[in-house]
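Heads up, the thing below is written out as structure tokens.
Only one protein chain is missing; all other protein chains are in place.
For chain A:
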Amino acid sequence: MKLPLRELHRAESSLARFLYELSDRHRAEHEVHHVARDLAEWSREHVRDLAEAGNRYGLSLRAGAPASSGPLAPARRKVSELTGRRPEPGLLLLADLRRLHRRTAGVSLDWELLAQGAQAVKDRDLLELAQRDHPQTLRQLKWSNAMLKTLSPQVLATLSA
């Protein structure tokens, strides 16, 4: 189980980071900004859970996931504020949400694999962990889908005007 644990730990950490990046890059889109941060918290908890589970398999995974988008965060926010009056960031937002959706889908798949593996090796704790955390990944996945669906008509219709 080391492999899927390590892989999922990596994917969740990078998802958390990407959510913060998205949040900062789209500071002017308030719902995206705030909800992305809330969702990043979930991934950070998942990382903590996975690090703990990893211990039992002799893996030393980091328990702390990024809590921000890194040293570029202020710059990202500034750019978002400066371009907040222009339509182009709309396209960038759609592109970012698409990327987020695909990444989250990857994480979701990895959770599924982990759950399958846990059943195979009869690790009840690990299975419970997957059952607890995976639904939040699915909610993250639905969110990016919903935001894309809601925001795209306006972006696409105005840019073609």
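Keep in mind that, in the parts below, contacts are C-beta pairs under 8 Å (C-beta built on N, C-alpha and C of every residue); 3 or more make two chains touch, one makes a residue touch a chain; residues count from 1.
To be clear about the criterion, contacts and distances are computed from a predicted model.
Q: Per UniProt, what's the omitted chain called: "Cytochrome c-like protein", "Molybdopterin oxidoreductase", "Nitrite reductase small subunit NirD" or "DNA utilization protein GntX"?
A: UniProt lists the chain that is not shown as "Molybdopterin oxidoreductase".
Q: Among A:18, A:111 or A:143, exactly one should touch the missing chain; which is it?
A: Missing-chain contact among the listed residues: A:143.
Q: Using the touch rule from the top, list residues of chain A that touch the missing partner.
A: 28-31, 34-35, 37-39, 41, 84-87, 89-90, 139-140, 142-143, 145-147, 149-150, 153-155, 157-158, 161
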